[in-house]
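The structure under discussion appears below in the form of structure tokens.
Chains shown are a subset, placed as in the full complex.
By letter and in written order, the chains are A and B; residue numbering begins at 1 in each of them.
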């Protein structure tokens, strides 16, 4: 599964993306709250839908509504744009985890919920058992998938400042959480390579830049240097 | 104020940019002397003008004329393309500052002048009092705004090699030069965040990459993680 992050594409750029990468893309996230600023939202959603690619708003949009006490407005926004997926996150706000799980359970009645674990704040580092606890609770509350946070840049959450994977953390998460329920945000090539080598060609990867879906597909297929040997040796 | 840097967009790419980001862009710079190399200049200028977005040639074009003793040709070039703004800089050449100010005063009769302070040479570091002196003189000579140099990469002038802001320098400049007369070149996200937190949502930022105008707008609005808390707490 490949999740692409659209940070404000024009309609023609969406068409170009679909032409080249549509067949290799499973879902598109409109990054954080960019959907709120770009003027072409209805038409853009139509383009993705006509291509059979589901779309959802980045979690920061959810948080921007919640922090203002506008949960009902958020639901109406999802309705207004006929969204079939939504992201529930707490990367920029602090809410009790029970409350986050309640949102997941409520929203699940309206849409397919993807929830995100991990703070966007580099100083907030959770222990592995905490990641597992949060992921388990959110899946139980009704999340279809949980996203392991890394931001657009790939230097927080499951990664160190340098972008290097927190390997011990990932290993420990995988002892408890089924692999296919996790989407690993992996915007950097080295991160994509690392997860493909660990979990195979079909690993769920997110926050892939628009122009990186084709390069990622070659990594998955073992026809780029970085994974060339890996798949031959199997 | 947001100034976008066009490093050689095609006409369709300009149209795409205007569709998505036109409403959030106040002025466009055709980066350094790229306008001299791209074959679509007349049509490109027309697209920006039809969208109501002013355009100017990067200062390196001015310098390329001046160093060859072709000031008059430069003025004719501005005329030929019906430019309403121009940049006067000395980032790549060394000229006496009096002479630079004379160019500002002369060009001001023809166009709105934006002048740039700071060298593109990483080894040339000015003391704060010098920045202030240069900026004051250029504003007095007739510059509409002064640009604080950072290059496309954001690692010289008001920034350290690492891209980190020279905070003391910025603070000292602001004690003497009115904020609204300065455009801070801030190509990197962390730099944009820093200036928005210091000077507010409407701070003048320049050298914004084509695809970063929408992300910048979300920073200004406090709907991206980096500035989310900042605006809530006000």
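Just so it is clear, contacts are C-beta pairs under 8 Å (C-beta built on N, C-alpha and C of every residue); 3 or more make two chains touch, one makes a residue touch a chain.
It should be emphasised that the depicted structure is a prediction, and the values quoted were computed from it without experimental measurement.
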{"item": "Overall copies of the shared sequence [whole complex; 2 in view]", "value": "3"}
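We adopt the following convention: only the chains that are shown with their structure count from here on.
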{"item": "Rigid-body rotation angle, chain B and chain A, from Cα fit (steps of 5°)", "value": "120"}
{"item": "Centre distance in Å when chain A and chain B are each reduced to the mean of their C-alpha atoms", "value": "35"}
{"item": "Touching residues (chain side chain A, partner chain B) in the complex", "value": "7-13, 31-34, 36-40, 60-61, 63-64, 67, 91-93, 120-121, 151"}
{"item": "Chain A-facing residues of chain B, complex", "value": "12, 15-17, 19-21, 23-24, 211, 213-215, 217-218, 221, 223-225, 228-229, 232"}
